[in-house]
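The structure's right below; bear with me while I get my questions together.
In this view, the complex is presented without one of its protein chains, the others remaining in place.
On to chain A.
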């Protein structure tokens, strides 16, 4: 498969890796009254992209470049201070690995699954899936960055009955920021051989962390996270 098409497949919300069951913190933000319409959603996605999205993009780029998945997973853990989000990241990582092994059969992915039965953080798996698909670290970073905003935008259409045109338009307006985040992620991943995983960004979003645990404790959720 030509690499460009592989990137479309990997970044497609319909790729069967379980992401549709998660709102990226949007449901909790809606519940708390912090996300009520298109303007809030745009600001929410911008903040998420430059925090969680940047970290995920850099982890994916570093994994795609061939850095030790175990070290990257440790770095992801240190950047995820609440268990609800660590559990979600590993669950999504296991689901993505299953889908990627079926889509792009590769002994490296089989070995990864055997070595890490508990799963790895999803962005690390995303980077390795991109590698198996013949994609570059920049492709992996872009896919991770895009996913960090496409998930919440799609979820809010369902949660608030938001106009899908509005949600899509705001994703299009984020394109320059997606490029910026992708570039920063790749630059950071390039520094890993010399500086170790401390070179990776650690941008945090306190409300996403707090709301993730509040969400996990709540009943009657539409999305798992």
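In this section, a residue touches a chain if its C-beta (ideal position, glycine included) is under 8 Å from a C-beta of that chain, and two chains touch if they have at least 3 such contacts; residues count from 1.
FYI, contacts and distances are computed from a predicted model.
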Mind telling me which option in "Chitooligosaccharide deacetylase", "Succinate dehydrogenase cytochrome b558 subunit", "Branched-chain amino acid transporter" or "Urease accessory protein UreD" is what UniProt lists for the chain we can't see? "Urease accessory protein UreD"
Full-complex contact with the absent chain, from A:99, A:113, A:202 or A:224: A:202
Residue in contact with the excluded chain [from A:35, A:140 or A:171]: A:35
Touching residues (missing chain, whole complex) on chain A: 25, 29, 32, 34-35, 40, 43-52, 74-75, 77-84, 86, 177, 197-198, 201-210, 213-214, 216-217
